[in-house]
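What follows is a single structure, written as structure tokens, with notes after it.
Excluded from the complex is one protein chain; the other protein chains are retained at their positions.
As written, the chains take the letters A, B and C, and residue 1 is the first residue of each chain.
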Amino acid sequence: MNIVEMRNINKSFPGVKALSNISFSVKPGEVHVLLGENGAGKSTLMKVLSGVYHPDSGSIVLNGVEHSKLNPRLSREGGISIIYQELSVVNWLDIRENIFMGRMQSKKLGPVSTIDYAKLNQDTKKLLKQVNLDKYEPNKMASELSISEKQMLEIAKAISFDAKCIVMDEPTSSLTESEVKKLFEIIRDLKSKGIGIVFISHKLSEIKEIGDRISILKDGNYVGTWNVSDLSEEDMVRLMVGRELEKSYQEGHGSFGEVVFEVKNLSRKDGKVRDFHMQVRKGEIVGLSGLVGAGRSEAMEAIFGAVPKTSGEILLEGKRLTIHTPYDALKNGIGLVTENRRETGFFQNFSNKRNISIASLLKKSKFGGVCGLIQEKNEKEMAEKAKLDLQIKWAGDAQLTKNLSGGNQQKVILGKWISAGVKVLIFDEPTKGIDVGTKSEIYKMMRRLAENGIIVIVVSSEMPELLAVCDRIMVMAEGKVRGEFDITEATEEKLAMLATGNGG
Amino acid sequence: MSQGKTNKFAQFWDRYSTVSILCIMILVFGILRPKSFLTPANLVKIIEQSSIYILLGLGEFFAILLGGIDLSISSIMALSGALTAKLMVDFGFSPVLAILVGVVLFGLGIGVLNGILVTGTGLPPFIITLGTQAILRSLVYILTNARSVSGLPTSFQTTIGGHFLFFPVPVMIALLTALVLSLFTWKTQCGRNLYAIGGNPQAAWYAGITVNRHTVIAFALSGLCAALAGMVNIARLAAAEPNAGTGYETYAIEAVIIGGASFFGGVGIIPKVIIGGLIIGTINNGLNMAGVSSFYQQLAMGILLIVAVTLDRFFGGRSK
Amino acid sequence: MSQGKTNKFAQFWDRYSTVSILCIMILVFGILRPKSFLTPANLVKIIEQSSIYILLGLGEFFAILLGGIDLSISSIMALSGALTAKLMVDFGFSPVLAILVGVVLFGLGIGVLNGILVTGTGLPPFIITLGTQAILRSLVYILTNARSVSGLPTSFQTTIGGHFLFFPVPVMIALLTALVLSLFTWKTQCGRNLYAIGGNPQAAWYAGITVNRHTVIAFALSGLCAALAGMVNIARLAAAEPNAGTGYETYAIEAVIIGGASFFGGVGIIPKVIIGGLIIGTINNGLNMAGVSSFYQQLAMGILLIVAVTLDRFFGGRSK
Partner (left out) sequence: AKTAETTAAAGETKAAAEASEKAGETEKAGEAASGDEAYAIVLKTQSSQFWQDMKAGIEDEAKKLNVTVDIQSGNTEDDVEGQVTILENFISSGKYKAIGVAPISDVNLNNAIAQATKAGIVVVDIDEKINADALGKLGGALSAYVATDNQAVGKMAGEELTKQLEKGSEVAIIEGKAGAISGEQRRDGAKAAFEEAGMKLVDSQPADWDRTKAFDVATNMMNAHPDLKAFYACNDTMALGIAEAVKKAGKDILVCGTDGDKEAISAVDKGEMTATVAQDPKAIGAKSLDLLVEAVKNGEKPEVGKEFKTYGIEAILINKDNAKSYLN
């Protein structure tokens, strides 16, 4: 019998049909993979299951009980536990309170029931051990954990429910490799206890490794369900994108011009980056690899002037640049596509047009962006051009960027920097959470930029990505450059060895 | 929360909610007091009386646009008025010079100070301006020794407090300020940047916007508008009062919020602030005209605030 | 912004900043006025006078904990006080019954109403409670016809306004309330849920916490504490004043924020609110004792607010 049975679910948001007539089920002890492009409706389907969204029609059977409308509490009582795509850790609560949020063990104290912290500590310690976080005490503030540790905390929380079905919405996108291994161990253990898992990821190799069955969604429609072993990675891509993806990653031409961009002994005030240096030649794409926390994003932020640095020289086309703020960087033709689109990439209250034009306008302005006039005609042309160049799919240049899918948001951000005519463009995790189709488009775009003489630097935690787009890959660890490989000699193993500090 | 409201009414309301509320109010008061309320003279009066609320609202708008708030505007209004009056009366400054020093320089200066305190400490503007509100009010008392300053030059009074082509000059000042600020928000880089910062301060920083500098500018504009309100006020009254404007920051906030700006920043337009200010003026005038007892006036104001903003929340698209 | 401050002083300050500020203030006033300020009688008076700020601060704490604000507490304080007084004086209720109806039921009820308005409309608490502040104040005037209500039963006065084992009863009430609420926030599920909601409302909702219900509870507590302040106040004055508490929401907010709570929600503890309230009481008392003119008292309050919160911002760990 299925532990979860969703039938004919329909769900619309203003202007979008997110789910049409989707049915979905989970059997005990299986890992059921959900696959689809960005915006296909995976997260929405799971949020319907967890009661965050109410479906327009359709029914959900949990434990043999039929529901037409759930809420998070009811869903949990029905045996569902979920790790949401967006982290839901409360920074100002400690670990145990995060795990047991809203359902802490109580004991009677006269007429009132009070929280039983002793019991809570015990339970927490057990869970932390399971997810390799036992170096922390249960009363450690969650704010002191790194992003990937927070994700592990979410996993601990999810397994603490004794749920019959655990949903994991892109749990691996912010985990390190060893943590992914740990997670898979946990999943296998849960399976053996007869717990059903829904697993969402854009990383096809992971799906092959851990999945049992796979359901594919496309634009809110149901494509089909298969056994994972019956599909090759190519099949998956074809089914979710609806066409064949040509193996697109063409390599660079091997021979490059002189060094045009150079960073020398860059150190940050907070010590997260020390003595960083890099050289980029004309037409070359340089990648930056390393473990989470190695200081790659931090180095890029420092180049970009977003954080104070204590030392460092930045040279572009032989000229020394003075960069104290992102404004200075922009003025000197440096752009940064940040790691976190939503928080630092674009303006939720701005239309596509405005999001694209902002940097170019700023670049033309004076006195720290204070003086300058706006010509709307110009803006419109700029947006139109970006749309054509980058093949952005939008309903119009006046549509709010926040209503685009992740991939298209990313393209808008790209459009912003390209319109500003940057000479150096730094990409930080450019394809995080972006589906394979869009990914290959973005790779092509990077190559095109490099061919047009723009310096392209790519920071990524996904080694296949770096191996696919870069001409040279540098490795960082503990805030320092550890070494570099030409693409012809780089392999995942070599990169990993250098990143973890073994060999060189 | 959204209930698929793609119907005509919602669209209409989204665009015209604030104007509609104003019209409904005028209609209601017009029906209640057809002879006294709906006269051209009274309507002009309403606009004149609203000019201070509009000016204060314009300033507050910039603080709220950044997702902050400026509680000190009422004190700035009083201090600037008192200073300008003192300069003319006790120090013999010419009106032009007094306005330059007491309104423009002072207003901008004190606003810059607010801005520097906010950006320098990183504290919520609510706290900083709560502090400066108290400090500045106390400076008004110290400056004036809690006495009103009268005997302003006639030329000052008849120009700023007078009429120009039938229209009261305070109205002209308010509308002109609104026009300039509208252009500023629509057509200049700086204005655009303020919206960006209000929408997402972190993204603004990463896009190359000098966030602190712009925050200071927003508070400077707030200070300047408050000082202009102070100038209009002393011209209208022909005197500067130490207690002037006490509690008026509330009117300003109401004007901005009723005008559809979001408390979370990044949303709102100047023309709607004007309507917001007119709404405040109309209620005050209408309730007077209708002879509503003062006990009930606050009641009406409170209910109106909640109802207007709720309507906007549910049918308007903007203030989410 | 953090500058690697792992030194001893920072750690100490993080924990004891609020207490330290209080101690410094007591020291300063003690040196200025050794004979009148630092007497046991005066110190007890300070605590007694602070009891209203503490009670209001305790209520405000819950609104701020959720990342909101409650501006209506001053009006609730006045209305509850007036109602309770009327019930005893005009309707012959026994004190116990009057307190039950006028303080407990009324305070909770009006708080629940605030909460329902906030959750039902989805509007910022600032706007809603700005509205209810005006509405409730106007109801006080209507209820009392803007006259003070005196002639409270002696039993009421001597109990609530009197002493118990040397200690003024208002102090006992404030401390008892603080104790209960401390336990509530530390030891109960509901209390912890409030922190979770304040820290990350979406995460709380995902975790199955009934966010709306808890928001209503927070405002109910705010209302109850304000009503208790109203009760203490009428007992202290031996009368209910229609203007009671005007502007006191500011003191409450200051007490909470000086006490280190964050305006963004999710951070803060009750004991520090008590210290915050004591700080407000000490400044008021100390400035009186030092014979500072009322002009300069506001000045001092404003500066102190900014300085205290800035110190906490730069050396304290929590209120980021």
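Quick notes on this structure:
Going forward, a contact is a pair of C-beta atoms (placed from the backbone, for glycine too) under 8 Å apart; a residue touches a chain by one contact, two chains touch by 3 or more.
Just so it is clear, the model here is predicted, and its values are computed rather than measured.
Set against the missing chain, the residues C:Val28, C:Leu175, C:Cys190 or C:Ala238 yield one that touches it, C:Ala238.
Only one of C:Ser262, C:Asn285 or C:Thr310 touches the absent chain when the whole complex is considered: C:Asn285. Listed for subunit B, the residues touching the missing chain in the whole complex are 33, 36-37, 39, 41-42, 45, 49, 52, 141, 145-148, 150, 161, 233, 236-239, 241-246, 284-285, 288-289, 291, 293-295. By the touch definition given at the top, subunit C reaches the unshown chain through residues 36, 39, 41-42, 45, 49, 52, 141, 144, 146-148, 150-151, 154, 157, 161, 233, 236-239, 241-248, 284-285, 288-289, 291, 293-295, 297-298.
Convention: only the chains that are shown with their structure count from here on.
Each chain gets a centre from the mean of its Cα atoms; for subunit B and subunit C, those two points are 30 Å apart.
Not a single residue in subunit A touches at least two other chains. For subunit C, the set of residues that touch two or more other chains is empty. Across the complex, subunit B is touched by residues 1, 117, 121-124, 126-128, 130-135, 137-139, 141-142, 146, 250, 253-254, 257, 263-264, 295-299, 301-303, 305-306, 309-310, 313-314 of subunit C.
If you check the complex, the residues on subunit A that touch subunit C are 50, 52, 71-73, 76, 82, 84, 86, 88-93, 97, 101-104, 106, 109, 112-115, 270-271. Touching subunit A in their complex are the following residues of subunit B: 2, 4, 6, 186-190, 192-193, 195-196, 198-200, 202-210, 213-214, 217, 266-267.
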